[in-house]
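After this line comes chain A, so read on.
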Amino acid sequence: MISKILIVDDSPVARKMLINSIPKDKGYEIFEATNGQEGVAKYQELNPDLVFMDLTMPVLDGYKATAKIIELDKNAIIIVTTADIQPKSISNVMELGAFTLLKKPAKADSIVDAIEKVELKLANK
Partner candidate 1 sequence: MESKAGEIISQEERDILQELMNIAFGNATADLAQVIDIYVQLSVPDIQVVAINKLPDYLKDAINSDSKSSIVEQKFWGSFQGSGLLVFPSGSGMDLLALLHEKESEEEPSNKVPMDLIEKGGLLEISNILIGACIGKFSELLGTFVTYSPPQVFHGNSDECESFINGFNPSQTAIVMKTVFDFQDKNVSGFLLILTGYESLDWLRKALHDFLGSYE
Partner candidate 2 sequence: MIFTQIFDMLDAGIVILDKELHVFKWNRWMATHSNIPPEKIIGESLFTFYPDLNVPWFLRNCKSVFTFGNFAFLSYKLHKYCFPFKSHNSLGYNFTHMQQNCTVGPLRNDDSNIDYIYINVQDVTEVASYEKKLIEMNTRDGLTDIYNRRFFDTRLEEEFVRHKRYDRPMSMIMLDIDFFKDTNDTHGHQAGDFILVSLTKLLSGRLRKTDIFCRYGGEEFCCILPETTIDSARSLANDLLHSVSSNTFVFNDTPIKITISLGVSVLSESTDSAETLLKETDDALYQAKKEGRNKVIVAGDT
């Protein structure tokens, strides 16, 4: 069961868009971080069940933040969101250990789908 979701993205609008697409009736607690470094820190502090990670961010980018979090917790579930979905980028990200990748702008149903997949994975543990 997902209870805590962490959204890491330097764009306040992107965070807003994501938050608005996450189902409101499931009682998820949503937290935000504005760059990769803050994201890693908040992960350690909050230990969320699911992370949405943007790739292009200042201070620490999404690639590095993803790698760091997985290093800290190999069971971390990270969904990467990015506008640039070239095959090269996709394989790079999956190799790091991301759960899946969502293309921006992500429509509400693809976000809901992704969350359901995560729920399924957690339920099967």
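Following the convention adopted for this analysis, a contact is a pair of C-beta atoms (placed from the backbone, for glycine too) under 8 Å apart; a residue touches a chain by one contact, two chains touch by 3 or more; residues count from 1.
Criterion applied: all candidates are chains of the complex that A comes from, given by their letters.
What you see is a predicted model, and the numbers here were worked out from it, not measured in a lab.
Asks: Pick the candidate that touches chain A in this complex from 1 or 2.
Replies: Considering all copies, chain A is touched by candidate 1.
Asks: Mind listing the chain A positions that touch candidate 1 in their complex?
Replies: 11-14, 16-17, 20-21, 56, 82-87, 104-105, 108
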